[in-house]
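One structure, as structure tokens, below. Some questions next.
Yeah, one chain of the complex is gone here, protein chain that is, but the others are all in their spots.
Chain IDs A, B and C follow the sequence of writing; residue 1 opens each chain.
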Amino acid sequence: MSLKISIVGAAGYTGLELVRLLSAHPEVEIINLLGKRTAGQKMSDVYPHLMDCCDLEIVEKDLQQVADESDVVFLALPHGVSGGLKLEGCKVIDLAGDFRLGKEGRKEFYGNESSTEYVYGLPELNREAIMGADKVANPGCFATVAQLCLLPFAKVNSVDISAVTGSSGSGKDASDSTHHPLRSHNMKSYKIGKHRHIPEIIQSTGCKEITFVPTSGPFVRGIHCTAFVDAEMVDFKEFYKGHPFVRIKDSVQLVDVVGSNYCDISVQQVGDKIVVQGVIDNLVKGAAGSAVQNFNLMNGFDESLGLTIFPLYP
Amino acid sequence: MSLKISIVGAAGYTGLELVRLLSAHPEVEIINLLGKRTAGQKMSDVYPHLMDCCDLEIVEKDLQQVADESDVVFLALPHGVSGGLKLEGCKVIDLAGDFRLGKEGRKEFYGNESSTEYVYGLPELNREAIMGADKVANPGCFATVAQLCLLPFAKVNSVDISAVTGSSGSGKDASDSTHHPLRSHNMKSYKIGKHRHIPEIIQSTGCKEITFVPTSGPFVRGIHCTAFVDAEMVDFKEFYKGHPFVRIKDSVQLVDVVGSNYCDISVQQVGDKIVVQGVIDNLVKGAAGSAVQNFNLMNGFDESLGLTIFPLYP
Amino acid sequence: MSLKISIVGAAGYTGLELVRLLSAHPEVEIINLLGKRTAGQKMSDVYPHLMDCCDLEIVEKDLQQVADESDVVFLALPHGVSGGLKLEGCKVIDLAGDFRLGKEGRKEFYGNESSTEYVYGLPELNREAIMGADKVANPGCFATVAQLCLLPFAKVNSVDISAVTGSSGSGKDASDSTHHPLRSHNMKSYKIGKHRHIPEIIQSTGCKEITFVPTSGPFVRGIHCTAFVDAEMVDFKEFYKGHPFVRIKDSVQLVDVVGSNYCDISVQQVGDKIVVQGVIDNLVKGAAGSAVQNFNLMNGFDESLGLTIFPLYP
Partner (left out) sequence: MSLKISIVGAAGYTGLELVRLLSAHPEVEIINLLGKRTAGQKMSDVYPHLMDCCDLEIVEKDLQQVADESDVVFLALPHGVSGGLKLEGCKVIDLAGDFRLGKEGRKEFYGNESSTEYVYGLPELNREAIMGADKVANPGCFATVAQLCLLPFAKVNSVDISAVTGSSGSGKDASDSTHHPLRSHNMKSYKIGKHRHIPEIIQSTGCKEITFVPTSGPFVRGIHCTAFVDAEMVDFKEFYKGHPFVRIKDSVQLVDVVGSNYCDISVQQVGDKIVVQGVIDNLVKGAAGSAVQNFNLMNGFDESLGLTIFPLYP
């Protein structure tokens, strides 16, 4: 019997990707797509590529009613909203940042003073806890790939990270940073040393000497992450054994994961440093795919159910 | 019970796309991947994005043995090869051009003098014939979208066609025309009025006044086709009723179909001309997807089986 | 002695390109850069690539004062503004559409009821008139390349035109149509049969059977135009002899003109039609470069002065 699910914020790129993945999931029935600006339109009006694929109407609805009707609710809202919501009687997976950090962090970085407990939803870190959880906070996209690069190390003394992201990470609304003439053959860093995903990485790795440089790249999907790690070498293949979406390779490239839930990782010693590179699709493993992975774990399904989608290459 | 299928020429882009689609098909078991230059390698060695997805070894093998082992064989070979092959005792879907045209055309354009009969495999044109066929010749990518733009017209007096294609249409091997510095912000036409897909269009529409201009565009997947048609307006929605992969829209765009088997079409009267635009993913509806559609029809499955994949957007 | 010039609307992409070209012009002194939203900023604040190249301040100023100070004023304003301006005592080159059409056209398409006379500034059509003119209306970008494709014909019975443009044609401000995730591997037509550049083409060629399809392409600079012409073949090389910025080639490609003032054209007979293709950089030959060409003619300079800039390839 299918689980009834609702997506709040369905018309954003993350919501859209949830629609793509959950529509192909064999144990799911999508019962509500919620949106504000787009309420009253069909999903396929907002996104004409979905004609005949998903013609559900986007609605505005009382959230507790949504919770009552649903087995699981996915929140795909802008940061800072979910912290103020109450959803009782259903499982919740929050794709925003509001509940990713501990009490202090969530207040400082997302203005969230809620005392509700969410489990941090990185399956490769917290699988057991997620399996028993009702409320899961999905990790940030940069934080996902950076942590997957660092988790195997027993102790990271310090790390320099350069991570380049595609324009889909900026969401559905046009902005200067996604203006095609400017973005299409450009590279530009932003929030150097100040990105909100840094405390997520510190929280799970304990490493406080992180120098994190995020950069906007001239492609749509994906994050390509290079970490220069001061640590002892470890066996990544051994560490990720049994984790179906992490693949350890000799070298990685962005196109190998686009459209899929994989995180590909390569590791090599260069002098005294270890260079770890990781690539993900920011909308899949960095957001909606990871959320479905958490959904599977929370509901006793196989972790990979509905997620065995090949990367779309070329 | 699954049908046993083999893919000859598995390591090219068309073969690769067949692997993607057929791996997700519920009634298929892939038993052979064949290749020459890549024989002995795993599919995932040639295409590292397929690690853990398809680790089958590519082999070189006697083709009649392949035919004996298989229910259906897909030929994804360069043009001019399949005309000389003999495959008995199995169904065959040929994705090259060798058997698309009548006797004279196949000799003139592909040097194929074989007398074997193939059904021209455009489902929206030939569905009944395909359902009873053992051997099907899959249409060309340009020919597919151009025909879908023209088929509804009772009679086309003349037509001018401008069609822009992505670089994946040039295949897996690097060449001057796919050299990134040259291709990445360029538009360049080629074989103006001389492309081998023109006779396919004439064959099905009867229109001989076709001026066809193919152009290389700066994207990877897709064909965007504009046809200026001298004809009487007809009802496209009515014509394509019951054809699951043709969507009639007010306007079309390439990204609406990438990764999927859809052909989106728009039609409008402009003065005395009718402007029809069609978009497809050249590797899916223009090649492997159409082949799977034919596979379904030939084997009594629902035409859409395994093909209800959403376009990957953004 | 240099001519004093002012650019009104300097902070848009057309204004920016005028700054690039006029800064390298040996007979020009830029004395005023005018803007509204950007007034008070340096040009290099708005466009950081211009640091040390052009650090002039953008100002807001009475236009008649600007006219009094200047030998020549370039208007690079949104359509619909220049029709309402009065500029006496200086030469004026208007890059907007307000004065491109005859009395009725300019009223219908641009709401311009002014009775001022402007010479239509396509040098290859109107060189003599431009040389004697004080006020010149620079052609539209699509109109420029389409006319250069059609002018050599004695009579065009009918023509179908497909023209693909880069995102810089949409200007400096972000919009849905230039949102990178949507634009970067897309093709989408708009205003089919309704574009405001059509009457310009009719005005100069006399051909009323024009079916014009403009399309947004996934590149930044350039227009690639394909015209299917019903006409008698003519000698393009002969026609464009002495026109320094039109190059007749066997085949054309976008990258051959990017950054330069060239229009490359190829012509070939295909059955009963003639296929003419033209490529330009929309910001140069399609706007600022053409304006400088007009500036040279109006002021008795060599037509090419300051414009012998190589295309930037690769």
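The criterion applied here is as follows: contacts are C-beta pairs under 8 Å (C-beta built on N, C-alpha and C of every residue); 3 or more make two chains touch, one makes a residue touch a chain.
Not measured: the values here are computed from a predicted model.
**Q** Counting contacts across the entire complex, name the shown chains the missing chain touches.
**A** Over the full assembly, the chain not pictured touches A, B, C.
**Q** Consider the whole complex, including the chain that is not shown, and state which of C:Y47, C:Y120 or C:F153 touches that chain.
**A** Counting the whole complex, the residue in contact with the absent chain is C:Y47.
**Q** Touch as defined at the start, partner being the missing chain; which of A:Q65, A:S175 or A:S189 qualifies?
**A** Checking the options A:Q65, A:S175 or A:S189, the one contacting the hidden chain is A:S189.
**Q** Tell me which of C:I58, C:V156 or C:V220 is the one touching the absent chain.
**A** C:V220
**Q** Would you mind spotting which of B:K103, B:H179 or B:K237 touches the chain that isn't drawn?
**A** Going through B:K103, B:H179 or B:K237 one by one, B:H179 is the residue touching the chain not shown.
**Q** Can you name the residues of chain B that touch the chain not displayed here?
**A** That gives, for chain B, the contact residues 13, 166-168, 170, 172-176, 178-181, 183-185, 218-220.
**Q** Across the whole complex, list the residues on chain A that are touched by the chain not included here.
**A** Here the touching residues of chain A are 160, 162, 164, 166, 181-182, 184-190, 192-193, 209-211, 213, 215, 217-222, 224, 226, 228, 251-255, 258, 268, 270-273, 275, 277, 279, 314.
**Q** Of the residues in chain C, which ones touch the absent chain?
**A** 13, 16, 20, 23-24, 47-54, 168, 185, 220-221, 244, 247, 249, 253, 255-257, 259-260, 262, 264, 308-314
Operating definition for what follows: only the chains that are shown with their structure count from here on.
**Q** Given that chain A and chain B are copies and touch, would you call their interface same or different according to whether over half of its residue numbers are shared?
**A** same
**Q** Hey, how far is the Cα centre of chain B from the one of chain C, in Å?
**A** About 40 Å separates the centre of chain B from that of chain C.
**Q** Report the inter-chain centroid distance for chain A and chain C in whole angstrom, where each centroid is the mean of the CA atoms.
**A** 45
**Q** Quick one: chain A and chain B, Cα centre-to-centre, how many Å?
**A** Result: the chain centres lie 35 Å from each other.
**Q** Specify, in ascending order, the residues of chain C that touch 2 or more different other chains.
**A** Counting only residues that touch two or more other chains, chain C contributes 166, 181, 185, 218-220.
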